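The complex appears here minus one protein chain, its other protein chains still in place.
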């Protein structure tokens, strides 16, 4: 079924990273770190002209793509463009959580079904589409020095671990993404693609105007009670570089003070 | 928030059951058992004229409704009709698993995105819509002798417990349903509605022409290696009758010989 | 390996129940209910002369046994005595949680290792010993009408679901019991013995002097925010009577208002 391969003879591979769902948090941190590590990097977002992404292009040469990732044709076209511009991706990060103001924190009896449906399609169905295109391309890659043809990482949320009250639609989407990731891991890891699901079990720290990160929840006096997105990016890089003899599928990240 | 109520003073309540997703298996077993226990029962299906449902009406007086449960308006109308015909439901069973021949057992790279999307909407989004309508109505019910205003049961599958390879879309839908059920449980149980998620972790036995049940997988010689849907219905009835001091949220049912 | 059996031809079986870890809560509720259902019942406790157990003998003819269930020889002797007095058990309930005042709610740095060790042996190792003796005997039973040779139920606690702070030793013991139950389920269910693990995720209501049950936490005004042990006993009876085509392994019971 799987043939004998010798990863150690794998030549160094030019890493090509694609980040879907761009913003000033995890995606920008990933964009910067991956570029600094010598990867060619693209970022896709519904609105690719957001200031954070323009900044990312300016500072690190990250290529920007516009894409509504809940549409099959749009996702197919995205990957065509990326292959044309950068090459076949070796690292894909799905970073859309689809959390909508309109539905979050609404009870099941009040939530608007239209927003519930959109949450499901934007966060979970898009993961299916991105995962599908990425897998199709990566299966033809040569294994790198760690024996991997590629890595697909799904950023996830607390709601993937536990269905909280007053956020039924979000719980559906996050659980769906975990179910997809598990299925893909069991299917694709034996074919050389590393799949990872990374629920971030806390609020994520934002960036101050002077470029430093805030890691303190408003009204508190203790540092580091929010997740630092630069550290998430580091974990993603470590996952990407794991040897195929020792792959992690799921890593939950949370700050030291988080209740769980 | 929740006021002191005294369930023991609750008068006997006429139970009204609605089963969504009708067929010859679990839904028919539930229809028969609930009727025999004195409930008024309705069953909804995309095609309400299936022989199994006609039989159910004939033998047990179960009322049939046509409904595409993945559409908000259709679900709203269904509940209006049920209230008009039978009264406000006290027991609702969501029994759609949305498994589609077209997508099941296909690898992520081959699966048709259209079917993946339909699986998600038919199995998971419909659960949101049904749960929403049921909750809205039940919250106005008086608590019965067990202190419950109503029970909502989600039939689920093995793929809710584990994302199997070559069925990513189904894993998404089943996980989504579990996430929704958990969120609803944490939200609605303290308001008097019992929510249950019941993954059936095995094949379900079918009915022979003579009315007896097959509980043996083809090619095997051992009895009872398939789940008997009449026993699932019994478990649902027990869940519905649990006292609110001692509610179960999740029950996984599997035959004695099943590997897990 | 497993031969074809026909449970439906199974003659009615005289049920013989043994409850280990006796007190005024779950064990007494089980003792009463099982007796009322026609079973011969025995109860074992370190101190079999507790008032609750004397009462149980008086009111329901439940036979009392003294046994320190963390000692192999004592457990072996217990089962010999039960077989001699009542017959081979068909239903065994392990109801020791080993919670010790001395260790509960102590931080890991303060907890006395001697009590930690005793907690592990009293709650978890005793489950191994009880499960072992019960399984040895039950495997020779004839299947009853539901196809079961016997049922072994482990009462468990919230700490089986989640390791709470300041109770490391209790978390160890409860998790250990779950691990044992899972292993026994996968091993013995295909041989005809139903194994169940039942974490009770809440405080258990006690009995008032007039015989009525308290189901309200002190200082609250809402009923049924504690688990009613009579309802737990009902669930145990339902588990024991499940048909082997549709067995539940784990059931978590909690009151409607419990946070989880």
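Just so it is clear, A, B and C label the chains in written order, and each chain counts residues from 1 on its own.
Methods note: a contact is a pair of C-beta atoms (placed from the backbone, for glycine too) under 8 Å apart; a residue touches a chain by one contact, two chains touch by 3 or more.
Here the structure is a predicted model, which means the values were calculated and not measured.
For the chain that does not appear, the touching partners among the shown chains are A, C. Within the whole complex, the absent chain has one touching residue among C:25, C:42, C:168 or C:192, and that is C:168. Seen from subunit A, the chain kept out of the figure touches residues 2-7, 147, 186, 189-190, 192, 194, 205, 215, 221-228, 231-232, 235, 238, 242-257, 260. Panel shows subunit C; residues 72, 107-109, 111, 113-114, 116-117, 120-121, 124-125, 128-129, 131-132, 135-136, 139, 159-160, 162-169, 171-188 of it touch the chain omitted from the view.
The rule is simple: only the chains that are shown with their structure count from here on.
Top-ranked chain pair, ordered by C-beta pairs in contact, is A-B. Between subunit A and subunit B the centroid-to-centroid distance comes to 34 Å (mean Cα coordinates, whole Å).
Averaged C-alpha coordinates give centres for subunit A and subunit C that are 45 Å from one another. Counting partner chains per residue, subunit B has residues 186 touching two or more of them.
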